[in-house]
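Taking it in order: structure first as structure tokens, then the write-up.
Missing here is one protein chain; the remaining ones are kept as they sit in the complex.
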């Protein structure tokens, strides 16, 4: 069982990541070491060219991995991002974005996660990868 | 001589990176392959703990490197971020931030830049590193 | 159908990556955009502590992704590594290593791959992740 459910994670996020507000992020599935969220694409989070900006996807990758840690670990909210690496793969389609975070490692001091972001147009995820990120967090209160 | 001066780069940024608005970014020095900018720290870009958030520093690293490319290359505005890697080194002091971007490579198809972000409290930059990033851009119209 | 089969890829590797010789790398499965290889662990590729060294895993990640590109693309051998990011997750068990490479993007100019390296002790891969890497290659002759 995850430590927090989707509604609790969304409430936490609204408070801690105010810059995510405009993204309409919804947590769709959460279990230990895994979280999937949807960005409902609308006018206000698009830039002139009609796509989500790169910095928005960086923030999204950080946010979903952080929420996955919170869902998995007691006191996960103390985790601090120490490294983010992101590759932009192609421009998003004009559709919702899905971000899937998986924790590859959950050690006493470091957690490492992997995030795939893709356009949701109803077909296979692998056909529509938009960005892929890996992130490391230091876990201060964890021994 | 850079292709665009500080005032031109700031005007461009206000239009292309609306999310940078709240950062009060000022271009302090620009020459080919180099750009230094200052983030004037104020209440509105701080999060509860009193520090600039990680995603803000990611956006900052992307923004200053992109501006350095524009200052160096004709049609640099067509550059597209393909990779960003950032290490967060320590929490910023309650002071202005300085971001220095250097272009390590400027090839026909790819540009690679290096960004150091540090707190400006008047002493040596190396004493106050906050984050360090490397970024790659694809240059579509460049052969 | 892949452009080259396992035996052809192994023969190519022996010639182009002489430093892989001591690894006893065997290509176990190959299809377009995917390749899985096994490192048969033996005395000679272990360092004093009894584990595969970090630099060996970096070379392994580069090698399997490069072979996956060759298996997928005509003239893939011209691909040149431009970026590698690797996270070391835990020390390998004293067992064979499996490296799985997946191509996340195969554009005209850039290919991006994802590599998971894990110990093969017969249980779930996700239980034994050793390292995770992402790599970018420039594809010179590809338009």
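Here the chain labels run A, B and C in written order, and each chain numbers its own residues starting at 1.
Here is the rule we use: a residue touches a chain if its C-beta (ideal position, glycine included) is under 8 Å from a C-beta of that chain, and two chains touch if they have at least 3 such contacts.
As the structure is a prediction and not an experimental result, all values here were calculated from the model.
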| item | value |
| --- | --- |
| Positions on chain B where the hidden chain makes contact | 85, 87, 89-90, 104-105, 107, 112, 114, 129, 132, 134, 136 |
| Chain A residues that touch the omitted chain in the full complex | 82-83, 85, 109-110, 136, 138 |
| Contacts of chain C with the absent chain, listed as residue ranges | 16-19, 47-48, 53-56, 58-59, 62-63, 80-88 |
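Note that only the chains that are shown with their structure count from here on.
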| item | value |
| --- | --- |
| Of all other chains, the one whose Cα centre sits farthest from chain A | C |
| Distance from chain C to chain B - Cα centre to Cα centre, in angstrom | 34 |
| Distance between the centres, which are taken as Cα means, of chain C and chain A, whole angstrom | 27 |
| Where chain B touches two or more other chains at once, by residue number | 82-83, 85 |
